Structure formats: structure tokens, C-alpha cells
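Pasting a structure below so you can have a look.
All protein chains but one are shown in place.
Entry: chain A
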Amino acid sequence: MTENAMKTFLTTSALAMGLATGATAEGSLSIYHWFEYMPQELLDKFAREYDVEVTMDTYDSNEALLASLKAGRLGSYDVAVPGDYMVKILAQEGMLDTFTPEEMTNLGNVEDRWMDVDFDPGRQSSIPYQWGTTSYAVNRDVYDGPIDSLGVIFEPPEELAGRINVLDTSGETLTLASLYLGIPQCTPDRDQLKALNALVIGAKPAWASFGSDVAKDVLVSGDAAAGMIWSGFSAKARAEGANVEYAFPKEGVIVWMDNVALLRDAPNRDNAIKFMNFLLEPENAAAVTNYAAYTSGVTGTEPYLEPEIANSPESNPPENVKTAFVEACPQEVQVLYDAIWTNLKK
């Protein structure tokens, strides 16, 4: 629980007020989305163009989305925005509906490389929302050393000790640690897991805090001088005045894609399809990118992008950077990673 609950509260209140006038709308659409990821103007635009009453709830991690759907919210939302591996899990859990290419008339706008993805082969249940990377950023006013390695986080230099924020999700933090050690994800190998455990335990004294939704704020406020962070959050931190530089370390970065997925038992399936087509319009995809500072996965957005977003160093990684998607581990391996995480925070 975090500062974003406050943001959620404010957004929801604003929504409620904004929609008070839309009581006569044709239909409704219920969105379950990440926090601070959808520009209000775009929702208003959709509501206006299609005469649909839009409501949105937010969550702060893929796991929180899954937990909420499992706890009985399936059937109350039309679309959600799971990350790549979570699309696969939701499909395995039978929580997704499928659409036909005829329904998704704008599917042709999806960039080729994001069409036949392994978490949703052929795009039957989801469309690209935004993609980006997870790495770390440093405050250049505090630290002017090299940032070519994940060692800055896991075996930090003296200037940064005690001034580092790490993401409070085991998936991303342990995956970056695995990249640093050069061990595969979801490994059941004892020695590799022991090394992973030792690495994070050893690094912890140099970490000031664990926080995901505050990852940007701690850099802007100066509470942290370096932090694991999502690429768009780093760009936004700079836009808000922090002198941060985003790292593309030699060991690699996490790459991820968030996807708008059609949920099973969607109460307003038709409007959900309209909304997904709406988001595949280059102009609208660009509006999300301009807000969130990631990259859309939709072709033809260039004319609508703000230059500082399109040209941000975060969105233009060097050519040879290594990337890895977070993998969903099988149960018998996942318990080992859970144990390492608990051990880290006990």
C-alpha cells in the first residue's frame, strides 16, 4: 500500500464528477488498469465519441490484478492491462475471452514484431498497450561513475550505499539479480539459487527502501540517489526536474509489454472491442505514449508524438543491449523464489 492509493482516490473522484453528466450514455465500459498509466483526456474522448460511460479502477502490480480477479472480480470488468507473462497466466487460468480479426478491425496497426508474441500467439485475446524496459537510474548530481553494469544496484559503489530504492516486487527485482549473476530465470539449480539468495542479502544493507509506485517520487524528492525503475518513470522523473540518467547495463535489462486484454464474462463486450480498436488508432496510442513516456507497439504514431518523448534516451536503447522478458515459473520453482524474497525481507 502506497502513495498511489491516494492517486487512485483522486482519480476516481475526478472520474465520478466528470461522469455525473454522462448518466444518459448508451452503454458503459469498465476498465481495470495500472495506476498513473491512462490520460484522463483519452478516456473522456472515448466516452464522448462512443457515448459510453467509462469507469476505471487501478492496481499496482500484475499479481494484484490476478488476486483481485481470482477473488471474484471477474465478470465486473471488461478489459484489464496485464503484462506479458501475466497475459499467459490469465489465459491459463481461463480468465480471458477471445476476439476475431474481423472484430478487431485495427489489428493491422500492430507492429509486426508484437503480433505473434509467445504470450498470446496471433493476438487472440489481447492487443499491445505500451512496452518499455526495467533497469535502473542514477542521480547524476550525486553519482558520476559508470552505469554500465547492474552492479551499481547489487554491489553498489560507496557514494550510493544507503541511497538506493529497489522495486518492491519479487519478479522484477530477482530477475534483474539473475541477469547480473548470469543465471537463467526459474532455475531449480541449488547452487544458482543460493548464489542469488546471497547476492540480494548482501546488497540489502545498501538499499534504503523497497517501493514500486514511489520509484519515481524518491528520485525526484532526493530520498534516493539511484533506483530500479521502469523506463517511462525515469523519463518522467527527469521531466519533473531530477537529473537522472537511465542505465542500459551490459548484463541486460528486463523488457516488458503491457497489453489490453479482453476479460472473460465481460459485461460490455461490444464496448470493450470498440475501446481496444480505439486504442489501436495511432493518434490515441500516441496520446498514451505522450502521457506515460513508454512506446506503443502501434505503427504510424510518429506524427503525434511529442519530440522529447519520442527522443528520450529511455525509449531509444543502444542497438546491442541485451533484453529478457520476465518468465512465469512453474509452481515447484516459484516457491523457492518466494522463499528467497521472504528471507530477504524477514
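Here is the rule we use: contacts are C-beta pairs under 8 Å (C-beta built on N, C-alpha and C of every residue); 3 or more make two chains touch, one makes a residue touch a chain; residues count from 1.
In this section, contacts and distances are computed from a predicted model.
Enquirer: One chain of this complex is not shown here; going by its UniProt record, which of these names is it: "Rieske 2Fe-2S domain-containing protein", "Spermidine/putrescine transport system permease protein", "ATP synthase subunit b" or "Cobalamin biosynthesis protein CbiM"?
Expert: The UniProt record for the chain left out of view names it "Spermidine/putrescine transport system permease protein".
Enquirer: Who touches the missing chain here, A:Leu42, A:Met104 or A:Leu193?
Expert: Reading the full complex, the residue touching the unseen chain is A:Leu193.
Enquirer: Pick from A:Ile89, A:Ile127 or A:Ala177: which residue touches the chain that isn't shown?
Expert: Of the listed residues, the one touching the omitted chain is A:Ile89.
Enquirer: Looking beyond the chains shown, say which of A:Ser221, A:Asn243 or A:Asn311 touches the absent one.
Expert: If we include the chain that is not displayed, A:Ser221 is the one touching it.
Enquirer: Return the single residue from A:Leu29, A:Val52 or A:Leu66 that touches the missing chain.
Expert: Final answer for the missing-chain contact: A:Leu66.
Enquirer: By the contact criterion defined above, which parts of chain A meet the unshown chain? Give residue numbers in ascending order.
Expert: Interface with the chain not displayed, on the chain A side: 1-3, 5-6, 9, 61, 63-64, 66-67, 70-71, 89, 93, 165, 168-171, 190, 193-194, 197, 204, 207-211, 214, 221-223, 331, 334, 336-343, 345-346.
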